[in-house]
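A protein chain is absent from this complex, but the other protein chains hold their places.
Moving on to chain A:
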Amino acid sequence: MKEITGAKIVLETLKYLGVKDIFGYPGGAVIPIYDALYDFEGLQHYMARHEQGAVHSADGYARTKKVPGVCLATSGPGATNLVTGIMTAHMDSIPLLVITGQVSTSFLGKDSFQESDIIGITSPITKNNYLVRDIFQLPDILKEAYILSKHGRPGPVLVDIPKNIQEQKIDYDKFKNLLEKDIKKINKFKSLYEENEILEFQKLFNSSKKPVLVVGGGVLNGDCVKEVREFVERTKIPVVSTLMGLGIFNKDDEKYFGMIGMHGLVEANRAVDECDLLICVGMRFDDRIVGDKSKFSPNSKKIHIEIDRAEINKNILVDLPIVGDAKDILKQTLELDLKDDFETWSESFKREDVTDEKDLNQISTLNMLNEILDERYIVVTDVGQHQMFTAQHLDIKKPFQFCTSGGAGTMGYGLPAAIGAKVANPDKKVIAILGDGGFQMNQQELILLAQYNLPVKVLIFNNGALGMVKQWQELFNNKRYSSVILDINPDFVKLANAHYVEGEKIENIHNLKRLKDILEDDNPYLVDIQMSYEHNVYPIIPAGKSFEHTIGGE
């Protein structure tokens, strides 16, 4: 009789689901799965150097390939090292299937070696999680978890598998039947809107004089970029984006006025502030966008198109919620008779031209990148000033071309996520824009560039400081620069060399031209770009304040 182990079931089920790549790190409680991987065909495993690297890579993979990212770690410390990455994906609604090993069922709950209650730990930051107690449920659970991760509003799902279940064997034919059996239909996140709400939409729209459309990450998740673009073309209303929605529109779109929020562009925030109708699609009124609740878009009626009913009225009370699949809803609105005489209103916003920079700094570097980057590129950032500079100044051309940790703001995200993005998109050119602080949080992942020959370009915006925190201390804490100056940093080029990656320093603005050659080349490369820590990101609206408190700049 042919038999199959639990470990092999995991791999066969992943393959059956269409998974091609997984990111992981081995350990005692997943040895059986790694053993099964040793000569398994059809799954490529990428060995991170820290579990946090593995989960961020899976996240970058998911964000840029539009399929769930998969990662694997051992029990206890392996599993807890995933927590930051799971939370990062949860905050931005990114589909992940996270598989952890667990101590054998007979050791559960006894503070056994490398035991952690990862189910308890990750409950608040996963859509669901499972402790597998019965090998016959393993295929179903994995299938359900995978599908659940991308269902409705996507997010991470964790499956914890005790070692004895990985080792247990069952009859192969029985497994085959389980594998091919359909799982029960998942029925969360239903469309709940009714026709009269679409009519109400029309009424509000046609009676408005100053409408604005806000697009969020839900537009990307909900696969309705085409529909929102059509909506704007038809109605000619101004459109702005959240951080997670960057790439849906770009600089060439006449009606697009950029990112809103704390570091949003003044014109974009002004549009939200002055409008009389705010149509929000796939966004959740994060406090970094809303600021002072009582003063957020004070004169507008608000329409909220959203798949997750729990987001309705959570942060901001809206006048018309429309709960359901944004693509369906937008299609219906496109069939309505809608006004399109908003030309004068749109024209009242003129976009700021980017000033000519004489210095080597974040903006001049991004200006140079704008000359180089086209649709072949994917840009991943870490978290801090460089991230906000990039969000403001980089002309992102296409959806899914930009990848950043928004809701969680996770430092250390950029490098591993870029690795995931490159694995997911071998034909794209991936560049990672990192701060000198955040790079040091997961710099060990550099070795993957050499090991797997991943030609990722790592650009360090090296300002010798934890810039974003320094900026806050400067503006709001009397320049008391407590623990933010990185007066000693590693030699990043040497560090790259030690990881078999070539690199160089750029120390003045004239050498920025070098980036053209560097980015065209097909090898991994690190560029340490020297900047002064004097440069702050403007505009900034202080936390909890409103548009009228915008601080414009130096």
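In this section, a residue touches a chain if its C-beta (ideal position, glycine included) is under 8 Å from a C-beta of that chain, and two chains touch if they have at least 3 such contacts; residues count from 1.
Please note the rule applied: contacts and distances are computed from a predicted model.
Novice: Select, from "Band 7 domain-containing protein", "Branched-chain amino acid ABC transporter permease", "Acetolactate synthase small subunit" or "Glutamyl-tRNA(Gln) amidotransferase subunit A", the UniProt-recorded name of the complex's unshown chain.
Specialist: The record names the chain that does not appear here as "Acetolactate synthase small subunit".
Novice: Using the touch definition up top, pick the residue from A:56, A:127 or A:457 that touches the left-out chain.
Specialist: Checking the options A:56, A:127 or A:457, the one contacting the hidden chain is A:127.
Novice: Could you tell me which of A:183, A:198, A:312 or A:450 touches the chain that is not displayed?
Specialist: Candidates A:183, A:198, A:312 or A:450; residue touching the omitted chain: A:312.
Novice: Since one chain isn't shown, list which residues of chain A touch it in the complete complex.
Specialist: Touch with the absent chain occurs at residues 119-120, 123-124, 127-128, 131, 133, 148, 186, 188-189, 308-310, 312-314.
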